[in-house]
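The complex appears here minus one protein chain, its other protein chains still in place.
A, B and C are the chain letters, set down in written order, and residue numbers restart from 1 in every chain.
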Amino acid sequence: MSFSGLDSALTGPLFATSAMAEIFSDRSRIAAMLRMEAALARAQGLTGLAAAVDAIPAEALDLDAIGRETALAGVPVIPFVKAVQALLPPDLERVFHRGATTQDVLDTALVLQIQQAFALVRADLIAILDGLAGLAEAHARTPCVGRTYGQHAAPVTFGYKAAVWLSGLADAARALPSLRKRLLVASLGGPVGTLAGFGQQGPEILDAFADALGLGSPPIAWHTNRTRMVEAGAWLATLIGALAKMGADVAHLASTEVGEVAEPHMPGRGGSSAMPHKRNPVSSTIILAAHAAASGPLTSLVNAMAAAHERPVGLWHGEWNALPQLFGFASGALREARALAGGLEIDAARMRANLDATHGLLFADAAAAALARTHGREAAHGLVEAAAGEVRRTGEPLIEVLRRQSDEPLEAAFDLQPSVDAAALWTERAIADARAVRERL
Amino acid sequence: MSFSGLDSALTGPLFATSAMAEIFSDRSRIAAMLRMEAALARAQGLTGLAAAVDAIPAEALDLDAIGRETALAGVPVIPFVKAVQALLPPDLERVFHRGATTQDVLDTALVLQIQQAFALVRADLIAILDGLAGLAEAHARTPCVGRTYGQHAAPVTFGYKAAVWLSGLADAARALPSLRKRLLVASLGGPVGTLAGFGQQGPEILDAFADALGLGSPPIAWHTNRTRMVEAGAWLATLIGALAKMGADVAHLASTEVGEVAEPHMPGRGGSSAMPHKRNPVSSTIILAAHAAASGPLTSLVNAMAAAHERPVGLWHGEWNALPQLFGFASGALREARALAGGLEIDAARMRANLDATHGLLFADAAAAALARTHGREAAHGLVEAAAGEVRRTGEPLIEVLRRQSDEPLEAAFDLQPSVDAAALWTERAIADARAVRERL
Amino acid sequence: MSFSGLDSALTGPLFATSAMAEIFSDRSRIAAMLRMEAALARAQGLTGLAAAVDAIPAEALDLDAIGRETALAGVPVIPFVKAVQALLPPDLERVFHRGATTQDVLDTALVLQIQQAFALVRADLIAILDGLAGLAEAHARTPCVGRTYGQHAAPVTFGYKAAVWLSGLADAARALPSLRKRLLVASLGGPVGTLAGFGQQGPEILDAFADALGLGSPPIAWHTNRTRMVEAGAWLATLIGALAKMGADVAHLASTEVGEVAEPHMPGRGGSSAMPHKRNPVSSTIILAAHAAASGPLTSLVNAMAAAHERPVGLWHGEWNALPQLFGFASGALREARALAGGLEIDAARMRANLDATHGLLFADAAAAALARTHGREAAHGLVEAAAGEVRRTGEPLIEVLRRQSDEPLEAAFDLQPSVDAAALWTERAIADARAVRERL
Partner (left out) sequence: MSFSGLDSALTGPLFATSAMAEIFSDRSRIAAMLRMEAALARAQGLTGLAAAVDAIPAEALDLDAIGRETALAGVPVIPFVKAVQALLPPDLERVFHRGATTQDVLDTALVLQIQQAFALVRADLIAILDGLAGLAEAHARTPCVGRTYGQHAAPVTFGYKAAVWLSGLADAARALPSLRKRLLVASLGGPVGTLAGFGQQGPEILDAFADALGLGSPPIAWHTNRTRMVEAGAWLATLIGALAKMGADVAHLASTEVGEVAEPHMPGRGGSSAMPHKRNPVSSTIILAAHAAASGPLTSLVNAMAAAHERPVGLWHGEWNALPQLFGFASGALREARALAGGLEIDAARMRANLDATHGLLFADAAAAALARTHGREAAHGLVEAAAGEVRRTGEPLIEVLRRQSDEPLEAAFDLQPSVDAAALWTERAIADARAVRERL
């Protein structure tokens, strides 16, 4: 089956890594459900049961049969429990799953999957932070056009641009450690969240259960308090968004007319079924596709927060589709961003040529500042605005046009160096901040 | 792989029908891509190639291998074309896929899948319209509480409520025939949409191509005009929304305190892994889960409309995840709505008891209207408001309380019959309208 | 107050037209509510009341006072009714608003506002369709680069590009007439939708009411059947999306390196507070901002469909924020698109220069097709791919590189004319289709 492009054999490998797909595979989910049940047994001191459950390989369960019964039962845990019981000796069968409810199993299993997924994300993040810091450092003084609203604005450096990407990623990364702590929390509440079947021992059993899984223990059941899920989804959307900023820039810088960067060359990548000369920016495409898809699942997670009473009708089920997709899209976007951060090809000569393409208009801001000293700011702005029109019409350098209007010395205003120097300062500052974030990740 | 709950072996069968899953399976997609290529050959008069392509079973292609190469190439059509060429004799291999671009293949294949999917949706819609019309008719005079803001408001009939559901579905169905016409349109434009490789014959080849597939022919390439996709997605979201209205009502009517309906009994359905007495409304759950998930993919489709030039970076790829998921969720929601429309259990006695539960407050509106005749509308409203407070405190019937305040004869105001009669009129009208829609579907 | 940029005195005029703002102003809403109440009186034969209500100017009501009471009452209709009653003689006061409920007033008033708003949208659409058809015709044979994934792909014409924009708008326009019919429908159902207060006369009163307002009459109350609202919202989002396709293209074509078009010159537009030389594409900015905002309100409308029973808790209130915002954003985007369609500046020489910028790579597809005649398709593709690499490295024209590899005559493949001819055919076809749509609008 493949309703999602992420799950398609044809397009899935494009959008998500196989490592992430493995974590969210049905087989891994079943394995996580078994781990949850084993920990539940362990927390109750049922070490025999725990060992027996641990010994069941995920492969021993017939996924398709469980799926068929789920369509009837409404939740996968009922057929799952029956299927596991069939593999246990009668005395253990009786106490299997004791005290837990469906949501305990599914939510805890999901948290275990998230825990593994975060490890993948963290490794990619570190590599990207390192790659971008390297890129920013290497090109800290490589002059490059700064563009606003698609128009040449003023000079920056390519390292500065990479440092802005780096800073976006660092901001996303900065929130991860505390998010991980808030999120990686076990779910065990029984039918209505109170673990009433365990009497006064509920809290200590929950704590032992969480401990057995290496997870935190929540103050109270979170069956219908879905803040964690939205926090996770929002963080992933933000991360994908930070990557999309880089993807949007790279796609434009790699466009034919601009040509300042090229995505890392990979034989066979970026061709066209029709056009033999094409070299499409596939990494940017994957990143921007992930971004276009990211707000959707987040919407579902926000919707699902109005979860009535101890279990809602539909909203929790609606969640099942959301968070794993965000991890899927994030994995592909991270993989591609890592490739870009590590191997983006920079054409410094082309950057230099583009800086000159507008005959000095890039320095209009600096020229106006210089002229303002004698002419006043408003008048200087007007002078330069008019001169810019002439430059556009005639192609004559701006400095020449302005020299006809004013005796103010203007050479310094047309000097690239101050822009490069300023950009380099910020680049360094952003790298230092990102390094500090990386250390705490 | 399973990032989407729709694609999971465990939960997929709960959310989507196997018929819909089959249509959107990778195997079916490959089959549709082959149909597209055969039609392209046929439109060029390459009947030998067309026959050869027709003879290739989807199973002959290695999906996983194509997927692996897609991750490199960026689109699945490049490895697909190579894989098909490997199965063709050299003379046919040369002309295979001639004139087309990746997007022609994927968009046309998607339209072919949508065509089949619409047929499933239409059949379910007809069954639901029939079922709800039957339910509305059968209970046209079964009195039932009308509720606003969760509060008892005034009497209606259960048939009237079913007629409102029916009317929502009829509204969605009403738009389908023209949507189908606008949407089921072939895509063939070549690299940049102009089919320049075919010279002046482009339009007639496109027409022949569309004709060979039983699809409409667009005036111009729609590679980057995505109105069709958004229209389709919005319609599916609206359909799911119309089902959600019914699902929300059923879930509440089936709740323990209300108890006016029960979902059709299916052995094994609606149980709890923890609570042996539970009978959960699984159909409503699935419908409302579909609704919670529906706006997400629609958002991606709207985002994707800003498609630059002749092919955008990322936005089109982002679409791939969206429309099939909406069909998936629609299929499960329709299946469950069909079950509800055909087998909802109505407890007319409980409806009657609930009507009496507020000691006549349901007739407050009618009583106020009666009192307004002598007391004026404002004063009557105030009188009844105060009396309502006393009824709530004491449980005394409203009519008795009011009789102490006014000599106005009030029996008629507390008569259920006018409400039933009024409700029945609308029910009939809605059924007639829905029948007309159904005939044109 | 200004939580929305649309309502801000500072930024509202940028995002929405004053004509649309006028339609959705509080004053106009009150006027529409009064029109609704007058029609309700008229439908009951209360012509004196109708005349009295008609005579009340919207200005006679204290909006702020109504607003303050709304915050208490929960809906604006309760204080509105009281405020109007205070202006009526006692005998009319008693029968004012008789039979109706809050939602009848607000929904019918909204439909009346939508009716006016659609007239504005239609006028803009006609102007844009005309403008784009003119642009497409004028430049039907103006050669221009076709771009995919940001890369030069193959030649098209600028008229062809305009025709694709036209076709997207025509697709949106095509759906408007039937949408208007389905949507411009009165709401009158009373407390629970059955108009029970009118006994058997409910349907004829509704029909008369709708007729008095020039609206359609629904088969049954649509208080909790919100398909109409979602249809309207989805249509507006699609319209904005179709404009965004044009906006995205214009912004890129107007970018410094591409420079093929400029937004129409308006003195004072597009400057920068810092940079005197800037000419920012303000029209595209407004259109793309509208697009970025469009999916949000649509999500709220989809969410609101699960409206329980005869009036939901919150979902209907949540709607109030959504549809008017979509009309607001549409109005600004349409205004700017109209300006673009009517006055976009085309630089045909720059288009021509850009076509030559890649030394013939744009003809690679045609060259490969020519070579395929003797070399076979796969080999030809490979030959051209390799040659393209050389062109990129050396800047030597592709035709020269290929001539060293093959004796196949290649001049015809490097001829722009066939691309121009092909593009012109589609342009004509799209214009004819759009004209037909325009006639029925």
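Criterion: a contact is a pair of C-beta atoms (placed from the backbone, for glycine too) under 8 Å apart; a residue touches a chain by one contact, two chains touch by 3 or more.
Bear in mind the structure is a predicted one, so any value in this text is a computation, not a measurement.
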item: Where the missing chain makes contact, among the chains that are shown; value: A, B, C
item: Chain not shown: contacting residue from A:Gly168, A:Gly271 or A:Gly360; value: A:Gly168
item: Selected residue (touches chain absent from view) among C:Val75, C:Val185, C:Ile399 or C:Leu416; value: C:Val75
item: Sole contact to the chain not displayed, among B:Arg147, B:Lys161 or B:Arg228; value: B:Arg147
item: Hidden partner chain, touching residue among A:Ala31, A:Ala109, A:Leu195 or A:Val261; value: A:Leu195
item: Omitted-chain contact residue, chosen from B:Leu14, B:Ala232 or B:Leu361; value: B:Leu361
item: On subunit A, residues whose C-beta touches the chain left out of the figure; value: 85, 90, 93-96, 98, 146-150, 153-156, 160-161, 163-164, 167-168, 170-172, 174-175, 178, 182, 191-200, 202-203, 218-222, 224-228, 230-231, 234-235, 237-238, 241-242, 244-245, 247-249, 252, 288, 291, 294-295, 298-299, 302-303, 305-313, 365-366, 369, 372, 376-378, 418-419, 421-423, 425-427, 429-430, 432-434
item: Residues in subunit B touching the chain absent from view; value: 145, 147-154, 251-252, 254-258, 271-272, 274-281, 285, 295, 299, 303, 354, 357-358, 361, 364-365, 368, 380-385, 388, 391, 398
item: Interface with the undisplayed chain - residues on subunit C; value: 1-16, 21, 24-26, 29-30, 63-64, 66-78, 80-81, 97, 100-102, 105, 190-191, 247, 251, 266, 268-275, 280-282, 284-293, 295-300, 303-304, 313-322, 324-325, 327-328
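Note that in this section only the chains that are shown with their structure count from here on.
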item: Touch-network distance, subunit A to subunit C, counted in steps; value: 1
item: Copies subunit C and subunit B - interface residue numbers shared by over half, same or different; value: same
item: Distance between chain centroids, defined by C-alpha means - subunit A, subunit B (Å); value: 31
item: Centre distance in Å when subunit B and subunit C are each reduced to the mean of their C-alpha atoms; value: 24
item: Set of subunit A residues in contact with two or more other chains; value: 251, 271-272, 274-275, 280-281, 285, 295, 299, 303
